[in-house]
Every structure is written in C-alpha cells, then in structure tokens.
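Rest of the complex left out; these chains stay put.
Labels A and B are assigned to the chains in the order they are written; within every chain, residues are numbered from 1.
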Amino acid sequence: MVNIGFIKMGNLGMSQVINLIQDEIAAREGITVRVCGTGAKMGPDDAAYTESFKQWDADFVIIISPNAAAPGPTAARELWKDKPCIVVSDGPTKKDARQALEDEGFGYIILPVDPLIGAKREFLDPVEMASFNADAMKVLSLCGVVRLIQEEFDKVADQVNAGKSGKDLELPHIFAKPEKCVEHGGFANPYAKAKALAALHMAEKVAQVNFPACFMLKDIEQVCLATATGHEIMGAAAVLATQAREIEKSNDTVFRQPHAKDGTLLTKTKLYEKPQ
Amino acid sequence: MVNIGFIKMGNLGMSQVINLIQDEIAAREGITVRVCGTGAKMGPDDAAYTESFKQWDADFVIIISPNAAAPGPTAARELWKDKPCIVVSDGPTKKDARQALEDEGFGYIILPVDPLIGAKREFLDPVEMASFNADAMKVLSLCGVVRLIQEEFDKVADQVNAGKSGKDLELPHIFAKPEKCVEHGGFANPYAKAKALAALHMAEKVAQVNFPACFMLKDIEQVCLATATGHEIMGAAAVLATQAREIEKSNDTVFRQPHAKDGTLLTKTKLYEKPQ
C-alpha cells in the first residue's frame, strides 16, 4: 500500500485533478490518496494548518501551489521537510531557485505552462475563474503535462512499493518547459504535436500578459483589457489543444495509458484495442 | 470569520473548483476554507478518514461526491450529521431520496447536470479523465451551476456572519435541473441562454450514455464506443457553452459577480465597468 498525500494551497490549473491522476477510474488497489487543502488562500497561516495533515502517514507528499517561493508555500515546506516531498508549482522558474529546492531535499515539477489567472476583482468572478481553469485543464491534459506528472508520481509510488522510503526515495526535479511537456503528449502526428506545443507556449505567454495586470496596472480599463486578453490567449490555446487531439482521433492514434488494477501502466492506441 | 469545510470523496466535475468559488481572487477577508479529500476513492474507509477533519472547527461543511447514496458518502454523512452539512452530488435524483436527506437535516444541491464520466479502463486514462473534466467545468461555469452554488454557500456564510450556527443555519435544498441552473447564468441574450440550456441538457444526457458503459456493457468495442460517445456529447456541450459566452461578450453584457474584500457580492456587466 502506497500512501500519497496532497497539500493544496491556493490554486493552479493542475490543482484541479492532481490527486486523481494515479487512480483515474478509482479502481486501483494498493494506493491511498488523502488531500489537505487551504482553499484559495496560501499564506503562512494556511501553511500552519497543514501540520494537522501529519497525523496521516503519507509515504510521500505533494505540495501544490502557485509560486512556491511565496511565504506560505515556503512555510509549508519548512513544516514538511522531513517527509519526502514534491513541490508542484508554476515557479520559481529561475535555475538557482530550483537548485535550492533540490539542495533542500525537495523534489519539484515546475510548470511555467500552468497559466497565471487574471486575478483582479475588476474582471474575475467565480464563473470566469472556473472557466479559465477549464481552458487551462484542456491544455494541461491534452498537451502532455498531466501525463508527465502522473508518470513521475507513479515512479515514486513504484519505489515505495519496492520498499524504499524517506530520504531514499528519488524524487523528480523537472522544469517542465513546453518542449519537455509535449514529449509526454503521445502524439503520433507531428502537426498535432506542433499544435500542442503551440498551445503550451501560449499558456506560458499568458503570465506575461496577466502579470502586469495582477501586480502593476491600476487603471480599470487597462486591468480589464489585459486580463481579458490573457484569458483570450488561454481560450485560443485550449482550442489548439483540442485540435491536436482531434487530429489524433481522426487517425485513431490516441495514445492512452490507463492504470491496471494493480497500478501497472497499461497502454493502448486504437480505440477498440484492449489496454496491455 | 466563517470557517467552511469541504470534504471531497471521489470526483465530480464540480469538485475541481468548489472550494475556490467563495474567494476567487484569494483576497476575501473573514473566511477560511479547509479541504479534506480522499482522492478518487469514495468507500466507507475513505469516509472514516474524514473523522480527522473534525479537529478543525468548521461552521458548516460541504460533502461533495458522486452518487450521495453510495455507501461511502452515506457513511460520511453519518459521521458528520451533527455539523451543518450540505451534500453536493449528482444523485440521488429521486424526490424521496432527496426528501430523506432533508429530513435527516442535511442541505443538498443535487446536480444531474454534472456529467457521469466514462470510467472504464478500456477508455479512460488520466489524460482523458482530465480533459473530460475540463469540458464539464466549461459547462458548469458558463451555464449557471457555479454561480448557483456560490450564491447558496454565500447565503449560509452570511448567516454565520449574522451569528447563526449549528441547527439554526438554513441550508439549501436544491435539485438543480437544467432549467434551474440556467437562471443563474446571468444571460442577457435569450439565444445565449438557450445555448447554455442546451449544453446543460446535453451534460445531463451524458449519464444516460455512460451509465450502461460503466455498469452494464462488457464487450470492449461497445464499451469504448459508448464512452467515446458520452465524451463527444460533453465536448459538444462545452462548445455550446462557449458560444453562449461569446454572444454575451459580443454584446458586452457578461454578467460578473466578484466578491468584495469583505465578502459582499458585487456586480458588473460592461467590461470596463467598476464592480459595485
């Protein structure tokens, strides 16, 4: 039995399904998942709350939040540093900061392709927030990011199954740039792959548009125009991701990797094929 | 300060963002959200785990899971019946069963429009699962479901703020059929509303297609064709939902309801308008 703990602080696109991707049809044996979340907030107080999650004995823990360098996630890591711990976040994107995480013993998967939402009250309401996250998930799922993460977590779970634990677990250290993500997309058609890669680049671009809106612009027209623009880019990225999938469907070459009951990764490509 | 607890067992489309919609830009004061989740699984063991979540003193709790009548969610309700508790699920859809929930003191929001995924290993892998959830979220967000839920939770939070607690809290009892959901969509254009309503009906239809695939069909071709069909309907529903939104955008009539810092629901319609 592998126990995987998820600590969710604030929200990334990937936060929506990250605790489901080891067990997509809820039929995998030998795995237990528990989640401790702090909602939209991710401050030091929220970090402190996660202490309570230690009662459950996770073999390893994933801490997912925006900007892992922020005070809250940093506080959480301080609390959890004795557990094998994988940081999933959209930053830090700087090499040094990532190296520092590794040096402190953390695994990480940094996702510059998980798009920064236009988090301004002038624009974002619950509906717009959820709709943006749907676009984000389209790109993250169809362009390789979901599979990259799932494979990395499976590798760690496999180590636990093999008897490893604690500091002996090898954790991932991945800076998931568009080019890296798309390699996990399983595309057979090169233009589908190019569309997926384009979608990932566009998702990454969203931050460049939304960042000034979130943190610098004051004028309401500028804020609303910039965030609306960021969300349009994300919508266009979701369309491209969908087109990529449709190409693979039109060729009956959708690559699928379901988990067997025992957790083995099966694969199949043709729709009517049995996963093996 | 209002403390809202979310217990997530298994996954609904709505599970992805339900704990974020009270605080969409993470800047609302006077509210604390904590989440306890059990991943994809929702059995009685998973229910038992949620006991640990009682350490945190929620003013009210939301239990979200597929099929609230299943053993796990039922066990969870047994554990949590002394707390003010709102059940969010895609079933039971029968009136008697819903009445029974109410009689036991639970609030509920039953969402037949939260689509049943094609949960068969022959078809569903983590990527397909996440992609389907993105389509589900497009419909749930843009067609009124997210706002309906957000408003109901806000009403309960307002009661807590007003000093009520425990059994005195009035909880929602809502069977969220398509026609009810779409009224919360805020549509100014009637054809946009019709498209949104069509999307909700289609989302509801998905269960009719995926149910036999999940629970009755054995032949691999039948299973794969049926689940692929269910997911195509969901994809088409997401397209319609997006078209509905685009119409409102083309008229600059997108209705938005962001939360003010103090939790008040503001509204705005024109993009460059200040929320009030």
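The definition used in the following text is that a residue touches a chain if its C-beta (ideal position, glycine included) is under 8 Å from a C-beta of that chain, and two chains touch if they have at least 3 such contacts.
Just so it is clear, the model here is predicted, and its values are computed rather than measured.
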Handout entry: Full count of same-sequence chains in the assembly - 2 placed in this view
Key = 6
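Here is the rule we use: only the chains that are shown with their structure count from here on.
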Handout entry: Rounded Å distance, subunit A centre to subunit B centre (Cα mean)
Key = 21
Handout entry: Touch list for subunit B against partner subunit A, complex
Key = 4, 6, 8, 10-11, 16-17, 19-28, 32-42, 49, 52, 55-56, 119-131, 133-135, 137-138, 140-142, 146-147, 150, 186, 220-221, 224-225, 228, 235, 238, 242, 245, 256-260, 266, 268, 271-272, 274-275
